[in-house]
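The structure follows.
Every protein chain of the complex appears in place save one, which is left out.
So, chain A:
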Amino acid sequence: MIAKIWGCRGSLPSPGPENIVYGGNTSCIEVSDGETFLILDAGSGIQRLGRFMGPEVKVIHILLTHLHIDHTMGLGFFKPLYHPDVEVHLWGPSASNDSLLSRIRKYFSAPLFPVRLGDLPNHPVIHKLDESEFEIGDFKIKTDYICHPGPTLGYRIQHGDHVIAYMPDHELRLGSTDFPNNPDWTSGFEIAKNADVLFHDGAYSFAEYEKKVGWGHSAVRDTLQFAKLSQVKKLSIFHHEPTNTDEQLDEILRRNLEGKSFDFEIEMCKEGLVYEF
C-alpha cells in the first residue's frame, strides 16, 4: 500500500513562501493498494488529489475523522463527486443525536456552499462509525473515539502486515491518566500501538500548548512520548499550526529532540511525501 500526503496543515490552509517545505493544505492523505482507494479526511488537500487521480478509479472511500471545517472544507471541491461514473462513500463518526448525513448536509447548504448534496449526480453513500471494525477491499480498518472536541475518530488501517494509524486531531494530555505511563488509560492507544507509521497531531510547542489546553491538540513533546508508549516504527507529526513557518517547525522539532534519543523514526509530516509498504 502507499500513503501519500496531500495536506498536513492544521486548522486553516496556509499557503505562502514561508510554508513551502511543509505545505499549506489541510488534512488529506491518499491510501491505496492499486485496487482500493481510501482518502483520510477531506481538508483543502483533497482538491489537488481530485485533479491528479487516475480516471480508472471508480469507487472512492473518504474516511472522516471528524467534521471540523479543516477536515471537510475540500469536499465540495473534490472533482470526482461531480462525475456520474464515480461512486463516493463517506465514512465518519456518529454523534449522540444529529445524524452523520444531516451534519454533512450542513456543509452542502446555504450560506456555506451553493451546491446541495442532492444536486450531485450520485448521492454519496454515508456510513456512520463509532467503535468499529470493518473491511474495505483488502484493508482492515478499526476506529475508536479519541479525545478532541465533538465526536472524533482515530483510524487504524491494516493492509497485510502493515499498519497506518491516523489521529490528526487529538489532545493526549487531557485524554490520559498519568501521561505517558498508563497505556490502558490513554486515549488512542489501541489505534496507535505497534503501527508502522503513526500520523499524529503535534500542533504546538509545549509553551503554545499550555495556553491552549482543551482546544483538542497536542504538543510535539507529548506526541513523541505517545509514539514511544505505543511502540510505533515511525512517527509523522501532523496538523502543523497555520502560524508556524517552515523554519519554526524545524526549530520546534530540533528543540524537542535535543539531548534525547528515540528508537523509532521521527519527522514533521510534509505535503507530497509518499510512504510505501
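Everything below uses one rule, namely that a contact is a pair of C-beta atoms (placed from the backbone, for glycine too) under 8 Å apart; a residue touches a chain by one contact, two chains touch by 3 or more; residues count from 1.
The rule is short, and it goes like this: contacts and distances are computed from a predicted model.
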Protein name as given in UniProt for the chain not displayed, "ABC transporter permease", "PAS domain-containing protein", "Phosphate transport system ATP-binding protein" or "tRNA modification GTPase MnmE": "PAS domain-containing protein"
Which of A:12, A:95, A:120 or A:273 contacts the chain that the document leaves out: A:95
Hidden-chain contact residue, picked from the options A:187, A:205, A:225 or A:245: A:187
Options A:18, A:35, A:87 or A:131, residue touching the unrepresented chain: A:131
Of A:145, A:166 or A:204, the residue in touch with the unshown chain: A:145
Touching residues (missing chain, whole complex) on chain A: 93-96, 128, 130-131, 144-147, 151, 174-177, 183-187, 189-190
